[in-house]
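Quick one: structure below, then a few questions.
Showing just some of the chains, left in place.
The first chain written gets the first letter, and so on, giving A, B and C; residue counts start at 1 in each chain.
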Amino acid sequence: MNNALDFRFKMSLGTFTLNTCGEIPIAGVTALFGRSGCGKTSLLRCIAGLEQAGEAYLSLAGECWHDSERGFYLPPHKRDIGYVFQEGQLFPHLKVSGNLLFGFKRTPVEQRHGDFDQVVKLLDIIPLLDRYPAQLSGGEKQRVAIGRALLNHPRLLLMDEPMAALDRGHKKEILPYLERLHTESNIPIIYVSHDLDEVARIADHLLLIEHGEVLAAGPLSEMLARVDLPIARNEEAGALFDTQILQHDETYHLTRVGFAGNELTVSWIDLPVGERVRIRIHAKDVSLTLDPPGPTSILNVLPVTVIEMSAHGRGRMIVKLDLGGVPLLARITQKSQANLDLKPGMQVYAQIKSVALSL
Amino acid sequence: ATLSVATASNFSDTLKRIAPAFEKATGHHLRISAASSGKLYAQIRHGAPYDLFLSADAARPIALEQEGLNLPGSRFTYAVGQLALWAPDPANHGLAQKRLENHQFRRLAIGNPKTAPYGIAAMETLKQLGLWDALVNDAARGENIGQTFQFVATGNADIGFVALSQLIQAKIDPAQYWVIPAQHHQPILQQGIILKRSANKKAAERFFDFIKGPAAEQILRESGYLLEAAKE
Amino acid sequence: MMGPDDLSALWVTLRLAMISTLLLLMVGIPLAWWLARSKSRIRTLVETLIALPLVLPPTVLGFYLLIALSPSGFIGGFWQAMGGKGLAFTFTGLVIGSVLYSMPFVVQPLQNAFAAIDRRTLEAAATLRASPLNCFFTVVLPLARPGLITASTLGFAHTLGEFGVVLMIGGNIPGETQVLSIAIYDHVESLAYGQAHLLSAGLLLFSFLILYLVYRMNGTHFLHREQR
């Protein structure tokens, strides 16, 4: 494969065995998702070259980084990566500025991209530059760690729960930057998180890990629309839509987007008409009615067809709907299904609160 | 009683040979502490619990006498040391004396004149031979005569001024050394005193008597020392 | 007052202490690093061997060194085969002896300091393009600073005061191998107590100043900074 990160690692840590193999597209953000202790960090470390698995193969866009069979192993400092560690790992003997510039200074000039001032501003760490790590709060440390990895000008960014200690405000500022990073500079990101919301917001590709093995992998929208995976049971299960901006409503601060012949009204999106944006509709935010509703605060009511229904424990169901050829998920109770007598093939109306659309 | 004897290192071996005879003769026991004369002197000034002091020179006993630490009248010369020039490898170069005079050696070892009485004697000898100025700067100087001996014994110096007593003790072939004639230097007077604060003065005096006696004289001669009387 | 011999002894001493400390660090740092990180079987053996010279009285150690340095000895023979002249009673010999004898004081604090460095910090450096060597100089050494200071000061001070070994293998040759400690010792031995006091006081004062400055600087170390 030429435009992917191909990997295969087999390794034991005490009683734990990592036995993974897969392919990660080099464009966009790939999320590693799984329970605590399932092996996310271990896989990331193997990719960075920090762990030398007994059986190992790794190549980035056809360039081999590790091949235990041939006895080839490229050490981490030659891998052009940026790594945000789960536990920070700032250099205690360097000030924040020294930490940020550590990799920066070691990057060949022609390889540098990204701008110091921009990064420190984005991360809100300008007042901290002259402090030692011991003088920072938990979230501040994590932001510095993110900055340090970004300023390493990586070809591949590995992030191990980089936002765990951050409040929503900071997350909201940093996430779009990461998105831009991979769209503008084309830097692929492998992102470990246990927050499906965060994953859904940023990832294009999802790798589900369980007990040291890759349970499933694929484009995020497909993965989220699959009703057979454990994530469907998750509160944040939902569908993804790649849409185009059609029109802005300045009075009410709303934006209309279109996709596959359908239109949706969402909160104001600060991009010019014609731009492509990805929006997400949580299954739990979609309700179904048999008849078109009367006057309601819900702005989006769309005719859909029921494709498939799958009950999962505790009286709940996930209903997969067809919205002009695109799948939409709705989570309803089994009682509602009985009340409405839903069946595959039925025509119903999906109500979607515009404000529930996530960007 | 048990007599505590502080002895200069170079004499400690000889003293150990005398001790059994003395113990047999008198029933007194000897407890021997060896160190350099300078250390022993400093210790005695600061209250070391010795009964007797056998120095490697005369200067330190005299100094102690002036400080009033000795039993008046106890100071005497118990032995006279003999200096020897040792060149362990005569086969190649001939006699030790010749090698010294012809500079046929890599490194000369002497005792440090500042700290070792045998060093003073070596210096005086070299001066008399007119070699001092030429050799002084290169000579390896032992803190004491024991160290000087080791310089030569280990082969790091190929010629050196040591004590005859050492050569005899180490059973060195006399062909390897030259016993320096007495006229080349001031006599190496090794003097001893009884300490005034000794609680065993009687026994100490008996030891001094014994060391002047014939039994000890025999051992001293065998060990390479001269006696004061013989010098005169 | 200070005689010309004392002055040249001072000079030899300083040279010896500085060169030895430098050599000690140059040998000790890689050795300590290896000891701190290696999982090799012989690690413990090497650790033990380094500390071993300590248990011998310096003059006795000097005696064995003298045997080893002699032309027929282990080190001296090799040295001569390499085209060197005799080692005993030379400054070079002194340096060898001092380095051997002070090695444990340098290696052990360094080894502890290295071992205490979190492996993950080094991993972070590796992901930031620092080669192992670069990482060693820019991360390991700064983090090991307290150990480095201890190693240097103990090594330096011990070489200054070193005496038994030096006396034995140096041969007390003025201007070449007579160091200050021997000069002071000579004064004490020859009852020149006044001069001994003077030299001792000078040595103490000088060392006090150096040590005080070094420790003072170390006091500003990040480890002593307010943490939380």
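Keep this in mind: a contact is a pair of C-beta atoms (placed from the backbone, for glycine too) under 8 Å apart; a residue touches a chain by one contact, two chains touch by 3 or more.
Not measured: the values here are computed from a predicted model.
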{"item": "Chain copy counts across the complete structure file, not just the copies drawn", "value": "A x2, B x1, C x2"}
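Rule of thumb we're sticking to: only the chains that are shown with their structure count from here on.
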{"item": "Category of the chain touch graph - line, ring, star, complete, other", "value": "line"}
{"item": "Innermost chain by mean C-alpha position", "value": "C"}
{"item": "Inter-chain centre distance, chain A versus chain C - centres from mean C-alpha coordinates, in Å", "value": "56"}
{"item": "Rounded Å distance, chain A centre to chain B centre (Cα mean)", "value": "91"}
{"item": "In chain C, residues with contacts to at least two other chains", "value": "none"}
{"item": "Residues of chain C defined as touching chain B within the complex", "value": "59, 63, 66-67, 69-73, 76, 86, 88-89, 167-168, 171-175, 182, 185-186, 188-191"}
{"item": "Chain C residues within the chain A interface of the complex", "value": "118, 120-121, 123-132, 134-135, 138-139, 142-143, 145, 222, 225-228"}
{"item": "Chain C partner contacts - residues on chain B that touch it in the complex", "value": "36, 38-39, 41-42, 59-60, 63, 106-107, 109, 112, 114-115, 137-143, 147, 150-151, 154-157"}
